[in-house]
Each structure stands twice: as structure tokens, then as C-alpha cells.
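The structure appears below as C-alpha cells.
Note that this complex is displayed minus one protein chain, with the remaining chains in position.
Order of writing sets the chain letters: A, B and C. Residues in each chain are counted from 1.
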Amino acid sequence: MVRVGIIGGSGYTGGELLRLLLSHPEVEVVQVTSREYVGEYVFRIHSNLRGVTNLKFDKPDLSKTISLCDLVFMSTPHGVSSKLTPKLLEAGLKVIDLSADFRLKNPEDYPKWYGWNHPAPDLLKKAVYGVPELYREKIRNAQLIACPGCMAVVTILALAPVIRENLIHREHIVADVKIGSSGAGAKPSASTHHAERFGVVRPYKPAGHRHTAEVEQELSLIANTEVKVSMSAHAVNIVRGILTTVHSFLVKKVDTPAVWKAFRSFYQNEPFIRLVRDRKGLYRLPDPKVVVGSNFCDLGFEIDNHTGRLVILGAIDNLVKGAAGIAVQNMNILLGFDEKTGLGQTALHPI
Amino acid sequence: MVRVGIIGGSGYTGGELLRLLLSHPEVEVVQVTSREYVGEYVFRIHSNLRGVTNLKFDKPDLSKTISLCDLVFMSTPHGVSSKLTPKLLEAGLKVIDLSADFRLKNPEDYPKWYGWNHPAPDLLKKAVYGVPELYREKIRNAQLIACPGCMAVVTILALAPVIRENLIHREHIVADVKIGSSGAGAKPSASTHHAERFGVVRPYKPAGHRHTAEVEQELSLIANTEVKVSMSAHAVNIVRGILTTVHSFLVKKVDTPAVWKAFRSFYQNEPFIRLVRDRKGLYRLPDPKVVVGSNFCDLGFEIDNHTGRLVILGAIDNLVKGAAGIAVQNMNILLGFDEKTGLGQTALHPI
Amino acid sequence: MVRVGIIGGSGYTGGELLRLLLSHPEVEVVQVTSREYVGEYVFRIHSNLRGVTNLKFDKPDLSKTISLCDLVFMSTPHGVSSKLTPKLLEAGLKVIDLSADFRLKNPEDYPKWYGWNHPAPDLLKKAVYGVPELYREKIRNAQLIACPGCMAVVTILALAPVIRENLIHREHIVADVKIGSSGAGAKPSASTHHAERFGVVRPYKPAGHRHTAEVEQELSLIANTEVKVSMSAHAVNIVRGILTTVHSFLVKKVDTPAVWKAFRSFYQNEPFIRLVRDRKGLYRLPDPKVVVGSNFCDLGFEIDNHTGRLVILGAIDNLVKGAAGIAVQNMNILLGFDEKTGLGQTALHPI
Partner (left out) sequence: MVRVGIIGGSGYTGGELLRLLLSHPEVEVVQVTSREYVGEYVFRIHSNLRGVTNLKFDKPDLSKTISLCDLVFMSTPHGVSSKLTPKLLEAGLKVIDLSADFRLKNPEDYPKWYGWNHPAPDLLKKAVYGVPELYREKIRNAQLIACPGCMAVVTILALAPVIRENLIHREHIVADVKIGSSGAGAKPSASTHHAERFGVVRPYKPAGHRHTAEVEQELSLIANTEVKVSMSAHAVNIVRGILTTVHSFLVKKVDTPAVWKAFRSFYQNEPFIRLVRDRKGLYRLPDPKVVVGSNFCDLGFEIDNHTGRLVILGAIDNLVKGAAGIAVQNMNILLGFDEKTGLGQTALHPI
């Protein structure tokens, strides 16, 4: 059994890591830390774990982590991991970071998008961006994996095939993203107060969302030239789930099979990508409702001949494929397990 | 008191017309028809009207309508009004049509977008497209008013100022629309079954939505040249409300005050347009949550300097400004009443 | 125009008072205070009032209130009004208190149910419990009105007729109450965080709810002997609305018309009570969904012959008939206006 730890385990990402790791047959959760809930049973905070585990939150203590763990998940607020991770790596541990601290390759992007200077810029090159569909081989040999942002990963996966195949204009790409309230984290605020958050279609970040940086970084690498993406984020009346609606314009008239082919060839044999484009049925296109709880990323598309537009739809559970699930998938690859281990939970329907 | 009738009063639009007209001080509802509920109290179907009215549904009977009414609201399924309205007009009645039957000026657009040939193409020219912010003067003298589609009106109002001012490229305009379940009407189906419809972010019409035709017609008239709009419709987990997120690209670098000016000058003194763009607050940009029940259309915007994009946001209650409210507003203008009469109900918050 | 003020106007009850009072034809809102938002436009907090009013929050200042107002609504946290109200009364103002501070007649009930000693016990006798259906005549001549608790008023109205008619056992009365999130007020907390509050059926107060005290006080007065009520409060996934399900046991076998008669005779001519008990229809019994935004209290019942039980159902909008609406109704009576003035807003359906 590989001994794993979770630094910062009281948030929603931490809870979701626990849900997945506690039933993972190849690892043992030996430590989960929290500043706020030291000594408390984790099931008091993550109530779904009642009867599942008697683990308690441990005080953050790096030397203890180093002595206990082989691999650590960093589930800390942005800006924390970049300070702690260097020490963990020095001590020989593997680190899977769920924060934004090692996602961007260019150190100058940190002051630009996050407002702070990166304390360990050399590590940025070393970190592997944790999207298995793009970097599976690098992940196998990584010591540090930077898991993608939730809106970023689904938008990247939606666009990667058509960017690689040069099917769309690289300017005028719009990603209109809709996300549930769990994406805002576990800390209450006026904007997440049920009476204020219920029933909204709130355009909380029409421009300038920080996940834009990752999306452009990765798509530019695929395109081998600069790609710009116009992202807008909306809060909708669900708890879990993201739908990204990518609006792009075709460089030439292509038909449905040609786009299909781009997606099929890119995602052939991918265990967690489902191509969803049926002629009938309630869920003939991606909808986060049917991925909740699973690690699937559902992708589909529609050609709008009227305006030469290609609409690509992507749906994930933001806490699974957008956070803890992709982290476990990365861990499986890194540790040489079957990539699907511990990720077989079927989504619930209806929910 | 002007005597008004409602043809097809058992749907959500019919119920909303009743809510507004029954408390309107200048008109009397003398007839409301329904094929399905003849003889039934309207409050059995529109339960919010219990204790408000003892009106009953009448059998559809055009000659009775002609003898009873001065003005008729057509709240019938698409394709019905175009058959009945000519007779009402001949009899000298005023008609305010809430269906799509007289919205499009070009008869050829009906087979193209709706799949049927228009039976009274000559009336299309005569009909006034019922958006007071565009056609107030024509509405005053109209005999036939074609109320806009719910997604269409909010998208047109969002784009009209910047189209008139030539601020954006006329190609690559995207309208990403999110709508509540009342937009699907009162008839149950698999797609509106609560267990299937709850919690969705369903891209039910990524391309080819029929409201596109109206939007392009009206914006092209404003631009005096062809404007194309890429519209996508999503179902979200609310009952009432629409948010349209318009993604457009600026023809040149402009600043916020310049865009403000375009909106301010276009909508100066408009009683039902609110420009919403605050520096702080939960509702600093349009959100349908705070217009529910009111006739307001909230408009706001954000400039995305990163990609030269202008994001415009528009929020309405689809049953009010998107249907019954704008119909009553049109009636007020047509009959020479104060435009706000009967439309003063304040939205509820929180809801 | 009567000059009215609102002390504590930034909460949901304050916002709802503003919604109702700003369109009331007989009063003028001359002051609305808030400790937190001094100088801020009220529409920044109550976003539904944007475009409706340019009123700003004023600093709490009792002498200013006394000089400006004829009548004051106290919309303050429990424990505040009992300190301020004596001074307002001394200065000759009328006070309508929406907090719990003057609801209970027996001073000893305050330490017992609220945990503090009442600072002005003599005023408790003077205060009129503000349920017009019980105390209309006293309200006319009151100087101080104590508006009822939201769960209390709907439970009292549900039980009053059958208590008066001695139809049920006075022990073993259960009120199982379901309430929306607006009942918890505007202040964010862990329990109101959308991701935690969405989708719950949370038994947050299975026993010992403080509204029990009012319910028992009023029902005991009607019964002229002690009545005990077992109340349980549940949070459900809505924002506005309360359903109280009262389970009681009949003292003898009675039939439906007999119970009908008790309700009809008690609520004859009441403008805001609707008796709802249809043989068919989706809303054949009370449901808060169809009262949202209105001042109606819907009452219905069903006899369970199997166990000799009488189930009484009551539905209100907790912010209207449960708070601001009943406060305005009380004001109308007190000031000699038509009782329905300013309360004619029809509920929305669907919503």
C-alpha cells in the first residue's frame, strides 16, 4: 500500500479526495491535515464519510508528513503549495497539487493572473500539467503534478482535437462556462448564501477568469502558435457540475463526420472521455447532470451552418474530473496502477 | 374601460396576461378562452389567481370574441394566430399576438425557420414588431402587434446600442442564452419531468434556434446591413428568467465610458431598461433572479481587453418582459395609456 | 401621507417592508436605518428595488426618527426593540414591531424561551399581538403592535377554528413546519452556504422552537384553557415559503362539512385567508409555491378516518404574511386605511 497524505483536507476538494482514496485498493490515507479542525473526526465536516472512516484531522506539520507519506495531495488555497512543495520534493515525496501554484509554465504569468510572484519558478518547468489525455507519458515519470483548474480542463479537452486539426479560427474562441456552487469552495460568504445564490444565473466573471491562462497555455502548445480564448464564468443553480459551451468559427466548411473524426482520433481509448452526440434522447448532448460523482468528461458538438460556427459542449463534475478525480487518475498513472482504479463509481441518475 | 380578450389563456403566457390585466385599471378582461378547460375557473389552472378572480374559461368562438372585445391578445401555439388574426382585424379589433406568427417580415423566413408557409403574408408588413424601445411610435398606431420571442427581445436589447454605434464586428456575434423551465410551456414531457429537468445545464438547442431569425432581422435593420448572430439555448435549473450572454468583438479599442454612452443614449428615459454595472455588490451585473415578476430588462457589459471582446449581459423574466409584460406595455402605448400602467409590480427579493 | 420609518432595514424583512411600503399610496417612507450600510443606496442591498427608489440607508438615530416619523417599523434582531420602543412610544409614535420582543404576554416567558429578561415588562400588556384575524379591533386602537413569528402565525391560523370549536384533543397537537432559507435571515453562515443548504430536508429544530410560546399563548386564549403544541421545524430547498402540517386528533367523529363550517365561520370575509380544498388540480391543498409574494394564508385540511386524525395545512410567504405583509396589514388597520391597501400584488405562477 502506498501511503498518501492530504494537506488541507477540510474543503470540498479534500473531502472528495477522501471519498475516492478511502475506497482505493492500492493506497492508504495516513494523514489528512486541517488548520481549523485539528483533532476533529473528518466525518463531522464531510458528513458523507460517517460510518466510512474514523480518521481525524491532523495538525499541519511538514516533517510529520515527510515521515509518514510517500505521496502528498496539496489541497490548499492558491499560494500555499508553492511554499511547501519544494520541501516535500526535496525529501523525495511525490506531490500532486490541486491548487494553481504549478500550473503555469511562465513565471511571469503568476503576477499577471494571480497577483503574486512565484517563490519557486524553477519548479514550474519540472511540474507536469496533470491532464492525462495530454501528458500521460510525462505523468508516469513526474515527481510533481499540477492538476488543472476545473473550468480549464473541460475547456481544454473540448478544444484540443479541433485545435490540433486546425479546424477553427484561433481568434474568436469563446468559452461560456456554467458552474455549480461547490466550485466556490466551502467557505460561506454573501455570494454563496442560499437565499442569494439559489436560482441565480449570475455572470460572476464575464472576463478575466484566471483559468484562461492555463487554457491558452495548453492550447497554444497544441497549436504550436498563440491561441487566445475568451472565457466567461456563470454561477447556476446546482451544487456540482460544469458545462462549458465553446463557440468557435470553422476555418472552412466541414461536415459532422470530419469533426467526429477529430474527436474520435484524439480520444481513442481514453477511459474517461465519452463522446456524446445522439440523434435523440434527453441527454443527447453533454450535461453535467449525468456525470455527477463520476470522473467522466462528456464531449459533444454541433455545427451551425448558418454562421459557420462549431459549438463544442463539455461537461464534468468539477469536484471529480475537475479536481479530486483527475488527481487520483494522475496518481494511478504515476504509481503504475490501472488508471481507472478507485474511479469506477457510476454516476447517479436521476439526481 | 377597454374590453380585452385572451385567446388561448390556459398556458403560462395566458396566466401571466391574466395576472397583469386583472389588476390593470384601464381594461376589463371580458373573455379568456381555452380549448381544454371550457367552463373551468381560471384559478384552478392558474392557482395564483385564486381569490383574485372568478373568471371562467370560455370556449374559443371568434364571433363571440368579436362581439365582446375591443382588443385581443393571441396566446396561442405558433401557427394558430396567423389563421385567426385576419378575421379579428377585419372586424376592426386590435390584436396583440404573443406567438411567432407575425414577427418575421419576410414570408420566406416562415418555411425556413418554422416549417410552414404563412397563410397571410400581406399582414406581415402591417404588423409592428412589438419592442417599444425600437418601435414606440409605430406601436401607437398599430392594429396588429407581434410581440417578440423571449430570447429574441433580450438579445436584441443587449445588442441594439452597439450595433447602432458600430462598435462590434457584425460577424462572430454569439448569444449564449440560459432559460428557466417556464419557457418550455405548460405541457408536461419527458424533458420537463422534474427528476430529469432539475439540476440540468442542458444545451437543448446549440444551433438553429428559431428566435435567431427575429434577432437578425431587427439588428440588420438597425445596422442597415446584414447582421448574423450565433445563438445557443441552454436550460438551467430555474423556473422563470433568461440570461443572455452576448460575446462580441470590438472593431477598435474602446473604453468603458464609450460603451456606457452607447447604452445610455439608446435607452435614455426608457421606463423598463435598467443599466446594471456596479463596482461591487452581489448583483453588480444583470441576473434574472432580481427581475423575476417585473417588466425590467437589465443590461450590463464588460470589456475583455485580453481578447478585444465586449461581453453584454441581459436579464429578463421570460414571462413578463419576454411575453405578457411586453404585451401589456405594447397595449398601453397602443391605447394611449401611461406606458407603465399595470406594470408597477416590484420584483421579489430574495426568491 | 403618513410618514413611516424602518429601523433595521437591511435584512430580508426590511427589504420586504420597503417593497410594500414604497408602492403604498397612503404612506411615505421617510427613513430607513442600517448600522452596516449607512449612506448606501438601499437598492445595492435590495437589488429588486433598483430603479424603484433612490432612498439611502440612514444611521440609526432615535431622535431623528422621532422627529421624522409618525409610525415606525422595528425590523431589528430580537432584543433590540424592547430597548428602543419605549422611547418611541413616549414620544407619541406608533410602533409596529416585527421582532419577538413584545409577542409574549407573560414576562417569565422571555427568560424561558429567549434567554433574557424583558426590560419593559409593563409594555407587554399594552402591546397588541398583530394577527388581524384575531385582534382586528384591538389593532385599530393600538400604539404598539407585536407582529407574530412567521411559523407561529400560520400555525395559529391553521388551528384557531378547530380549537374554538373544540373539535380536537388539546394534547397531542403536532405542527410539522417546513420553511425556506429566507427565514434564516440575510446573514451568511455555514448552515446557509448554498452547497450545504441546497437540497436539504434538514430537521434543524425538532423540538423547542421559540415560536411554540406564541402559538400556545394564543391558542390557550382561544380555548380558554391550556393548549400545548409540539412544533418541529425543517429547512427545505426553497427560498420563500412555509408549509405547516398540523396533525391533530378529533375528539369525536366529525365529517368534512363540519370542519369546513368551523373554518368558514371563523374566516368569513377575511381578505387574506383562502380556504383551499379542491377535489382535483395540482394545488388542491395549500402549497407555499402559490402564495409567494402575496399576503395570502392558504388553509386546508383532510380527515384521516383511519386514525381519527385531522390534518390541517397552512401555507404562507414567510416574508409577507409571515412578516412584512402582516405588518402592513396591521398598519392599514391602525391608520384606518382599507386593510388591503398596498397588499394587492398577485402571487407569481409558475415560479
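Assume a contact is a pair of C-beta atoms (placed from the backbone, for glycine too) under 8 Å apart; a residue touches a chain by one contact, two chains touch by 3 or more.
All values reported here derive from a predicted model rather than from experimental measurement.
Listed residues A:Tyr129, A:Tyr283, A:Phe301 or A:Phe337: the one in touch with the omitted chain is A:Tyr283.
Here the missing chain is touched by one residue of A:Val239, A:Leu313 or A:Leu343, and it is A:Val239. Residues of chain B that touch the chain left out of view are 12, 180-182, 184, 186-190, 192-195, 197-199, 238-239.
Where chain C meets the missing chain, the touching residues are 171-172, 174, 176, 178, 190-191, 195-196, 198-203, 206-208, 212, 228-230, 232, 234, 236-238, 241, 243, 245, 247, 249, 282-283, 285-289, 292, 302-307, 309, 311, 313, 315, 350-351.
For chain A, the list of residues touching the undisplayed chain reads 12, 15, 19, 22-23, 44, 46-52, 181-182, 239-240, 274, 276, 278, 280-283, 290, 292-294, 296, 344-351.
FYI, only the chains that are shown with their structure count from here on.
Comparing per-chain C-alpha centres with the mean over every protein C-alpha atom, the closest match is chain B. A separation of 38 Å divides the Cα centre of chain A from that of chain B. Mean C-alpha position of chain A lies 46 Å from that of chain C. With centres set at the average Cα position, the gap from chain B to chain C is 36 Å.
Multi-chain contact residues of chain A, defined as those touching 2 or more other chains: 190, 195, 198-199, 238.
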